[in-house]
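Note that one protein chain of the assembly has been removed; the remaining protein chains are unaltered in position.
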Amino acid sequence: MSDTLEFRVAIRTAIVEEMERDESVVFFGEDIAAEQGGVFAVTPGIQEIFGAERVFDTPISELAITGAAFGAAVTGLRPIIEIMFGDFMGLSMDSLVNQSAKYWYLSGEQHAAPMVVRSAVGGGGRFGAIHSQTHATWFQGIPGLKIAFPSSPAEAKGLLKAAIRDDNPVIFLEHKRLYSIKGPPPQSAEEVIPLGRANVARPGRDLTIVSVGKGVPDALQAAAQLAENDGIEAEVVDLRTLRPLDLETVLESVARTNRLVAVEEGPATGGWASGLLGLVAEHGLHDLDDAWLLTTGELPIPYSPTLEDAFIPGAEAIASSVRERAGVASAR
Amino acid sequence: MSDTLEFRVAIRTAIVEEMERDESVVFFGEDIAAEQGGVFAVTPGIQEIFGAERVFDTPISELAITGAAFGAAVTGLRPIIEIMFGDFMGLSMDSLVNQSAKYWYLSGEQHAAPMVVRSAVGGGGRFGAIHSQTHATWFQGIPGLKIAFPSSPAEAKGLLKAAIRDDNPVIFLEHKRLYSIKGPPPQSAEEVIPLGRANVARPGRDLTIVSVGKGVPDALQAAAQLAENDGIEAEVVDLRTLRPLDLETVLESVARTNRLVAVEEGPATGGWASGLLGLVAEHGLHDLDDAWLLTTGELPIPYSPTLEDAFIPGAEAIASSVRERAGVASAR
Amino acid sequence: MTVEQQPATEAPAAYLERYGQMLLIRLFETEMQRLFLKGEVHGTTHLCAGQEAVPVGVCSALEPDDYLAGTYRGHGHALAKGTDPRSLLAEMLGRATGVCGGRAGSMNVIDVAHGLVGCFGIVGGSIAAATGAAVTAKRQGRVAVAMFGDGATNQGYFHECLNFAKVLALPAVYVCENNFYGEFTPMLKVTGGGDITSRAAAYGIPAQTVDGNDVWAVREAALEAVQRARQGRGPTLLECQTYRHHGHSKADPAKYRPPEEVERWLARDPLNVAKARLAEQGIAEQEIAEVDDAIKARIEDAVQAALAAPYPDPAAENPTEFAP
Partner (left out) sequence: MTVEQQPATEAPAAYLERYGQMLLIRLFETEMQRLFLKGEVHGTTHLCAGQEAVPVGVCSALEPDDYLAGTYRGHGHALAKGTDPRSLLAEMLGRATGVCGGRAGSMNVIDVAHGLVGCFGIVGGSIAAATGAAVTAKRQGRVAVAMFGDGATNQGYFHECLNFAKVLALPAVYVCENNFYGEFTPMLKVTGGGDITSRAAAYGIPAQTVDGNDVWAVREAALEAVQRARQGRGPTLLECQTYRHHGHSKADPAKYRPPEEVERWLARDPLNVAKARLAEQGIAEQEIAEVDDAIKARIEDAVQAALAAPYPDPAAENPTEFAP
C-alpha cells in the first residue's frame, strides 16, 4: 500500500474491495464504466474487473437509475449507483424518498433497500449554479435514508465500505474539491467506519467547529491557524453523516468548549448547520455560551471566480469568523 | 360575503379573484378542471369561468407540469399549478430547484419565474406514508424559492393572493386536515398577506410556541387549554412562510417569553423546527432560558389509525409537552 | 436454466382455479367497499373490481418466485401474486396482523415472501420497482412484472424505465391495465397519439394489445412475454384493455363516464367471460358453485379474522428507522 491515498482512489478502492468481497454488489450509472471511469475519473477499469453484468453504463435517466437500484436492492442485490452531480438528485428524489427510504419501515421490516447513491457535490470548481450544489439538506429530513459525507481519503474509503455493507439506502456525497486530495491511508485495508458516529478530528478546549465533507479540512486548517496565530484551541468535529446525526459527540464537545460554530457550504435557512445548532440548543442550552453559523449567502452559487470565492466559506473565513466572534484581533 | 369561510373555498376564491384581476394568471394540473375540481374538490367550476386556455387538466406528468409552469412564467404568464399531493413533489424537484428557483439570480435579474405550486400536505387522514408528507423541508434550503403554509381560511386566501402576485416561485402548502375548516373571512376581499412576515396569532408572556400550517390551530388550541387549566400564557407565532423566514418576529417573541417550543409535523433531524431553533440560538441565545422541539418520530408516517394518531403531535401533545417541560402538573 | 413454457391451454381444474382467483379478488373488493362505508377501512381505497382478469392472467404465467410490482389499486395484484387474504385484509383495516403490521395500508402493501415487491402509491413507481427487480431477476433466471395504468404511461418513470430495460435486455414484463381513465380524466384526452403499444414499439420493445377482461387471453400473452424474458430476449409490454367497475377511489361516483360505456363494459365483466369459458370447457355448474362457496368462506374468514385482530399498540411497537 502506498504512503498516501488519493481521495478518488479511495473511492475506487472501496468499490473494488467490496465488489470482491460480496458478489451481490453491482455498480451502474452514466459513463461510469466508459474508459475514463466517470467525469471525475473515479472508477476507471472497474467494468474490466467485474464484467458488464455487474458494472454497466446506463442511459441518461436519473429516475430510472435510482428506481432500478431500489428494485434491485429490495430483491437481493446491493447496488451502488452514481448520480454524476448532486445537483441532478432532484430527478432521483421520488424514488429515493417514496420507495427506498420507506421500504424497511412500511414493509413491517420485511426487507430493507441496501443501496448507495454516490454523487459529486460542492462548489469552488467554477461549475456554476447547477453543478455545484450539495443536496444533503434536500434529504436530511427523510427518515430511512442515511447521508454520508467524507472529509478525507481514509474517511472516504471507510465510510463508503460501511455504506456498501449497510442494509439501508445511503446517499454518499463526494466533494469535488477533495477528489485530488491525498492523505494518509486507513490503518488497515479492512477499515470500515461506522455510519452515524461523528469524529473528533482535532481536540481543542476553546470552541467547537462542526462541519462535514470539505468543511472539515477547511476547519482543520483554520484551527491550525488559530492555534498558531491566536492561541485559540479549536476542537473540530467531523459529523461524517448528516442522518443519522451523532448529536452526542457534538454535545460532549460543547460541554467541554461551550462555544459552537457550524460551518456549512450552503445557506443558513434550511441547512443542516442551523438544524444542528437547534438540536444542541434543545439538549445542551446551558452548556452554550456562544453559538453561530458560518454559511453561504441565501443565493445560488455563482460562476464567476470572484463571486464564487467570496460566496463559499473556506479556511480563511472560518478563522476570521472565530477571531471576530471571540473578539480576538488577528496576530498576523 | 358569508360569515365564515371554508379553507377550500378560500383557496378557490383567491384563485378566481386573482385570475379576474390579472389575465396572465393561468391554472393547470391533474384533474383540477374536471367536474369535481381536484381530488379535494377545491377548484370546481374554475375552467367554466375562465375557459380551457387558462385552466386545463394535464397528463399525469409532474415534471412536465412544473417545467411547463417554469417556461410559461419566465415568458410572461403567471402559472398556478397543482401538484396534487406534496409527496409527489420529488418528481417536480429538478425543475423547481434548478430552473425556477435560480432564474432571477442567474439571469442577472433579467426576469423572475412568477409561479405558484399548490399541494395538499400533511398527515392525520390515514392516507399512508406516500400521501401524508409535508415537503417544505425538501425545499427550505433552496434560495430563490418561497414557501407559504397557511394556518386558517383567511390566511390561506391572503397568502395565496400574495403568492400569485409575487414575482418569485412560491411553493404553497395546503394541509389536508384544514380543507374543511371554517373560520372568519379576511377583513376585506382585497386583503393580501405579505409573504415573509410571521404573525403573532396569540400573544402570551410565558413561552413562545412557533408553528406553521395546521400546527398553528393546534398550538392555539393548546394555548387555550394551558391558559384555562394551567395558568400558562403561551404566545403563538405563525411563521406563515418557511422561506423567507421571519426570524425577527420569533426573536422579539422570545425576548419577551424566554422560552421556545417549535412544533413540526415531521422529524426533528433535518426539519424546519430544529433549524429555526438554531437560528434563534445564533441570534438570541441569551434570551433563551429553554428551547425544545415537538416533532414526529424519525419514521415514515404510518397508516394505521392508532399509529398515526400517536405519531403526529396535535394540540394535546403540545399542551402536555409544555406542561411537562414547565414542570406543571396538569390542573385536570 | 432451462426454460419450459407452460401451456396456454390448461386442465379443467386450472380453469376453475383462475375463476376462483378472480372471484376472490372481486369479493375482497366488495368487502373493502362495505368495510370502508362502515369506517373500518381508513383514508381512501382504490378498488380494482372489473379488472381482475389482468393480474390473475399475468400471475398464472409466473413462477412463485418471480417478482411483481403493483399499484395503489393493488388488492388484485397482491392476491393474484399469493398474498394471504387474511393478512391483506388485516392490513387494509390497519390491524397489527396485517401483512405490513398496519403500517402500509391500502396503497403501499409489500409482501416479500410472495414476490410482491410492493404496491406503489406513486403513479409509475411500480414500473421502476419492477425494472430494478428485473436487474436481480436476470441473475436468477426469474422475471419481474410491473402493473400500472394507462395514466402511468405519461410519467417519466415509464419512459426512462422501458428504455433502460430495453438497452439492458432485462427480463421484465410491463403490464398496462388500460382502464381508459386516470382518475376523472379520459385516457385519450391526455395520451398523445392515443396508443400505448406504439410507445413501447418506439423503444424496440415488442408490445401487444390484449383483451384484459379475458383471463386466458391475458394468460396467453403473458406466457409469451414471460418466456421472452426468461430466454434473455428482453422486455415486453402488454396493454390489457379493461375497465373499473367503481369510481377512481372511495370518494368518486364516476359520473364522468357515459352510461352506455359503463353498460358495455359491465356486460363484459371478466367473471362472466370466465364463466362462459368454464361452460365451454364443460365444467359443471355444481363445480362452479363449490368454488363460489369456498371463496366466499375464505373471504368471510379473512374479514372475521381481521375485525377480531388488534390495532397495533403504539406504546408497545418498537419500530426502527433503519435495518440493523
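Assorted remarks:
Note that the chains take the letters A, B and C in the order they are written out, and that residue 1 is the start of every chain.
Following the convention adopted for this analysis, a contact is a pair of C-beta atoms (placed from the backbone, for glycine too) under 8 Å apart; a residue touches a chain by one contact, two chains touch by 3 or more.
Note that the coordinates shown come from a computational prediction; the quantities given were computed from them, not determined experimentally.
Considering the entire complex, the omitted chain makes contact with A, B, C. When the whole complex is considered, the residue among B:19, B:55 or B:68 that touches the unshown chain is B:68. Summary of contacts with the chain left out: across B:4, B:107 or B:180, the touching residue is B:107.
The residue from C:202, C:251, C:266 or C:297 that touches the chain not shown here is C:202.
Contact with the omitted chain, checked across C:111, C:160 or C:239, is made by C:160.
Checked against the hidden chain, the listed residues A:31, A:167 or A:290 yield one contact partner: A:31. Touching the omitted chain from subunit A are residues 30-31, 34-36, 39, 57-63, 87-88, 91, 125-131, 297-300, 302-307, 309-311. Across the interface with the omitted chain, subunit B contributes residues 26, 53, 56, 58-59, 61, 63-77, 79, 94-95, 98-99, 102-112, 114, 143-144, 146, 167-168, 244. Residues of subunit C in contact with the chain left out of this view: 154-160, 162-163, 165-167, 189-195, 198-199, 201-205.
One rule holds for everything that comes next: only the chains that are shown with their structure count from here on.
Subunit A and subunit C have CA centres that are 40 Å apart. Here the CA centre of subunit B is 36 Å from the CA centre of subunit C.
Subunit A and subunit B have Cα centroids lying 30 Å from one another. For subunit C, residues touching at least two other chains, in rising order: 98, 101, 103-104, 108, 120-122, 156, 319, 321. Residues of subunit B in contact with at least two other chains: 87-88, 91, 129-130, 297-300.
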